[in-house]
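Excluded from the complex is one protein chain; the other protein chains are retained at their positions.
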Amino acid sequence: MVNSLVRHRILPWRRAFSSTTPRRLIKPISELPDRTKPAYLQRPQNQLLSLQWPSPPRNILITKKKRTPGITDSLIEYSQHLHSTYPAINIILEPTSAAEVHERVPFPVYTYTEPPSDSLSPEHLGEKTDLVCTLGGDGTILRASSLFAHSALVPPILSFAMGTIGFLGEWKFKEYKRAFREVYMSGSRDAYEKLESPDPELETSSAPLDEVDKYSTAPLDATTTTTTPPLTYSSIRGKSLGSSRPARILLRNRLRVGVFMPDGTRINSGHSDTYALNEVIVHRGSSPHLKIISVYVGNRFLTEAVADGMIISSPTGSTAYSLSSGGSIVHPLVPSLLLTPICPRSLSFRPLVLPANTPITLRLGEKNRGREVEVSIDGKRISDGIGVGMEVRVLGERVRNSAKEWCGGVPSIVRGVVGMEEREEDHWVGGLNALLKFNYPFGDQDKDERG
Amino acid sequence: MVNSLVRHRILPWRRAFSSTTPRRLIKPISELPDRTKPAYLQRPQNQLLSLQWPSPPRNILITKKKRTPGITDSLIEYSQHLHSTYPAINIILEPTSAAEVHERVPFPVYTYTEPPSDSLSPEHLGEKTDLVCTLGGDGTILRASSLFAHSALVPPILSFAMGTIGFLGEWKFKEYKRAFREVYMSGSRDAYEKLESPDPELETSSAPLDEVDKYSTAPLDATTTTTTPPLTYSSIRGKSLGSSRPARILLRNRLRVGVFMPDGTRINSGHSDTYALNEVIVHRGSSPHLKIISVYVGNRFLTEAVADGMIISSPTGSTAYSLSSGGSIVHPLVPSLLLTPICPRSLSFRPLVLPANTPITLRLGEKNRGREVEVSIDGKRISDGIGVGMEVRVLGERVRNSAKEWCGGVPSIVRGVVGMEEREEDHWVGGLNALLKFNYPFGDQDKDERG
Amino acid sequence: MVNSLVRHRILPWRRAFSSTTPRRLIKPISELPDRTKPAYLQRPQNQLLSLQWPSPPRNILITKKKRTPGITDSLIEYSQHLHSTYPAINIILEPTSAAEVHERVPFPVYTYTEPPSDSLSPEHLGEKTDLVCTLGGDGTILRASSLFAHSALVPPILSFAMGTIGFLGEWKFKEYKRAFREVYMSGSRDAYEKLESPDPELETSSAPLDEVDKYSTAPLDATTTTTTPPLTYSSIRGKSLGSSRPARILLRNRLRVGVFMPDGTRINSGHSDTYALNEVIVHRGSSPHLKIISVYVGNRFLTEAVADGMIISSPTGSTAYSLSSGGSIVHPLVPSLLLTPICPRSLSFRPLVLPANTPITLRLGEKNRGREVEVSIDGKRISDGIGVGMEVRVLGERVRNSAKEWCGGVPSIVRGVVGMEEREEDHWVGGLNALLKFNYPFGDQDKDERG
Partner (left out) sequence: MVNSLVRHRILPWRRAFSSTTPRRLIKPISELPDRTKPAYLQRPQNQLLSLQWPSPPRNILITKKKRTPGITDSLIEYSQHLHSTYPAINIILEPTSAAEVHERVPFPVYTYTEPPSDSLSPEHLGEKTDLVCTLGGDGTILRASSLFAHSALVPPILSFAMGTIGFLGEWKFKEYKRAFREVYMSGSRDAYEKLESPDPELETSSAPLDEVDKYSTAPLDATTTTTTPPLTYSSIRGKSLGSSRPARILLRNRLRVGVFMPDGTRINSGHSDTYALNEVIVHRGSSPHLKIISVYVGNRFLTEAVADGMIISSPTGSTAYSLSSGGSIVHPLVPSLLLTPICPRSLSFRPLVLPANTPITLRLGEKNRGREVEVSIDGKRISDGIGVGMEVRVLGERVRNSAKEWCGGVPSIVRGVVGMEEREEDHWVGGLNALLKFNYPFGDQDKDERG
């Protein structure tokens, strides 16, 4: 039996996980089969990509928002659904979630050890995760994405909003069955054929999703994870799968960020660049005085910002901190970097939008009073002791390799509305209106209480 | 009988008014008794003033929004109510309204001749009008105020919103009976005593307002308008008046605007300064090129604006065009002028807020291409042919004379909510939130359709 | 003799040109040999392209600023230099310049007939012009570019600033000899080899440019313009050419703009889309009232702008009107469109930056008061009578064809500083600082007169 074998093997290690009930185990992700990497196909006349799995995804990381009542129940409900509907699937949880949940579910959960403080990315996570599901808001997505802050190839992310809808998230939790299935099936021949010749009828039939047939999978040989034969859609071909269509992917470019000490060594040393989904900021932090930050664009001096701080943002981050600081809203598909000052003292410092492949450097010069400065990536402060002489170097991530294949970026699964697939492009526009209250009109005739 | 006397006297003139039914007359406002000027009393710890009539108002000007279905019916309903409830009241209408309405009401209406095109203010209107009521939105209030664009002492304005609530207007039309009564009674002993010692009980009793007793008035001797003995509240003292309290006035400072030709003559010659409630603008108008406008503050050169145009705004106008051009929102009680550029080419031209008593001049210098420029006051273009060498000179209106009495300004009657008088200060704050969607929050959890 | 032949042929047409002195002729551009189309080569690690002529350019259009004293002398000086140094070159002038200048130069000039008012592009100009030189500011460049407003392939533009340096122009007039030679030689083997293996030594030698040897060219057979054998660099190979290097090209994307009547017919009918270098705007023009403009992005409704107007701008135009209206500064190499409102009444309408291949439509709905609206392209009003129901449809120009060759756009020749070629990327950054006073610092210690 798989579980007992595993239990046997990882005994010394297992103690790190407070597993008391043998059957409800926490296991290390190193035992999982290696990750299944999807392809992203360009769709005709469409800026979104189509997700195509070579074989069904198996290792699913689920993260949840912190400090939110009821969220653990949702996590359990979701995990149970995955486990019972897609028995081959393995559930990966963050260590705290795993500890909290593993006794309440009738199957083992996988987890990793927290990375050391000078790193964001837990070991192995990048090599094992097929798909990430987040339950929460934008902050949860940012945190999930930060788990892959040192990986070039982030798994696709399927985000469920819990309560408040965020700007990055797309799906409502109550849709989780349909949503997961759409993603799971994306790339089966069925789904694929639909890409070539869409059949409108299928779309609307949309059989009760709960009744999707279960399919058996090849037995998982835990001792030799690397040789595990992958699941294939063909093995489940005979079954009636109901309708499906490829999941659509918005590939969000990230920033590659390096933070350097005056002597040229990296902060968070030993690591390569960190990827940021929203932005990196340099800020006065708790000092009440202006900072003086030299800005280099394309390796040449552009200007000296005297300000609270500076933001270098991706287009995705254009609706986050940069927007609050007066930046424009940039569509996530415009290959660009934003350079937005925070409370600049000059009257004439306007936000800049630069080509994504332009290197930008921020340098904290000697003129600055006080030593410490705040450097944050996606809303997370990076370690202390950063001061005069420090440099932040940024470059936009490349999302196409030399073979013109899509790679890199954060593959975000975009929600469509059944029967309105042609409108799918507009998720972003919808977000502007619904969430940012973009161009919200004056003078509402319905409102008549002004006392 | 009053009407026949009048008819007799004004025969030659009357023809100007298309009156066919003898009983349903249009009469000239010159026949009205002279205006009753209210006092405005400072209220302890309060920035709003209390309206106090020395005797009940009699001559009521009612203006209505243009091109709005159903509005004429509302005008008639309102006029009928005034006539039947307060028989001594005379209704003044704009010429077009008078023509439209006079056959549908069983009492004469008064009107004036349209002023010549080089003037905004109809003759006599300033001397005859006790109170202005507007049915419409902000545009209607601006138009009503422009009828007094050459009068230092504008009558109080009671504004009813029809449909869309505006920012300047305060009252809902369905409240018109209570609203008018509050204004009408403001200054009777009753109201007055309340000012000294407010009796909370009276506030809440608020007897059915429809049942206010009618009172007779001294007969109106039409032949000698100036000697008409004024109505007195004492003559109606014996009657049960129900509760009342003083109407609260927000005195909105205006701008004094003079537009001058290069040779120093006034445009709209023969006239003194024009008062503006919102703003005066100089703008490129239909020319597709930038204008170069020299700005003088306190009679000294400040800067040269290269821009679409310039706005000089009152605090009241700070929520109008100036806001759209990036100006701050200034509370109407801050004695100030705003200088806001429209699309300035300089990156560092920020809106200025200057003391109300600082003279500001805009001058269209010789460098400008094209001759014509748009000059508008409160959304009304002033006559053509204004070009290079032209000057706009502005000063804030003084609203207190040397005896420290309140005078000048546009006395706007502020709406309170029965039982929430202590909150009355907040009408402006309420407007910010309800109408401007000021600080409208992100991320609405109720909205869950984002397709 | 060429001239007499030509004169013969074009007799009826020639009268249109007020040529009285036979030797100083104005000739029609139809007589010119067909245009030589350059290639643009991608340079390693560089966003600028290299200009490569298959054979030396011959037909040079020179435009000049209007209403500027001394500019005609500069035009003559420049033309004389071209004619005497590069005898095979033909000078094309705008009709008014041609009339003004042809008697003062000892060689014929070519011109075209003014296009009819419903078109911007003169006939044949696009097929005959090898290179455009502008003497003036940004306005002159915009005007030159508008001569190719219906051409997909604009010739390279070499812009000389006269007096005030503009933002789009690059070169100082006093550099004209070096500048022209750099462009002219760009693509000779010499220049070409340098591209492959740059020889730093050559760069610094920079022989006196005036002493460049003249070279003879193949005789121009005027009767058969299409068969004229092109000039070749090899024919001038034997001569000492001094150093050279390829001219660098910034390919500025334009907008494709279509303006449509409510019935779907095009304004400026009979024509295809108009290309805009900066922007297209819809504006209230001379009406003092707000306009209500529906905005569609990607063929779906985005929002309704209640504003003075809307701008759809290219990245090049991001430093023009859009900047004055609060838009961000977008680098010309970011493939994008800007959607910037002009004085929007909503507090929450932020400028948007969208992918260049997103179609945008502005529609003037029925709610608008007044009929007329201003539609301008690159600062030029398009014909009147545009009102309610009108639509402006915009798409970003494609600058790479399916074979991934560069095409389209306005190829702007970027100025480098001798000996600082490595810094060439920074012309744009330099412009920000020098021209826009971008991030101009507070508190100048040198300034000490503040009276």
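In order of appearance the chains are A, B and C, and numbering begins at 1 in each one.
Keep this in mind: contacts are C-beta pairs under 8 Å (C-beta built on N, C-alpha and C of every residue); 3 or more make two chains touch, one makes a residue touch a chain.
Everything numeric in this text was worked out from a predicted model, so none of it was measured.
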Contact partner of the left-out chain, one of B:271, B:350, B:381 or B:398: B:350
Of C:76, C:261 or C:435, the one touching the omitted chain in the full complex: C:435
Residue among A:130, A:273, A:374 or A:397 that touches the chain left out of view: A:374
Contact partner of the left-out chain, one of B:76, B:261, B:297 or B:407: B:297
Absent chain, residues of chain A that touch it: 285-286, 288-289, 307-308, 321, 323-326, 342-348, 374, 376, 379-381, 436-438, 440
Residue numbers in chain C that touch the chain omitted from display: 163-167, 172, 346-350, 415-417, 420, 423, 426-427, 430-431, 434-437, 440-445, 447-451
Residues belonging to chain B that touch the chain removed from view: 47, 297-298, 300, 302-306, 318, 323, 327-331, 333-336, 338, 341, 344-355, 357-358, 423, 425-426, 429, 432-433, 436-442
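In the analysis below, only the chains that are shown with their structure count from here on.
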Chain whose Cα centroid lies at the greatest distance from that of chain A: B
Pair of chains ranked first by number of touching C-beta pairs: A-C
Interchain centroid distance [CA atoms averaged], chain B/chain C, Å: 52
Two or more partner chains touched - positions in chain B: 346-348, 436-437, 440
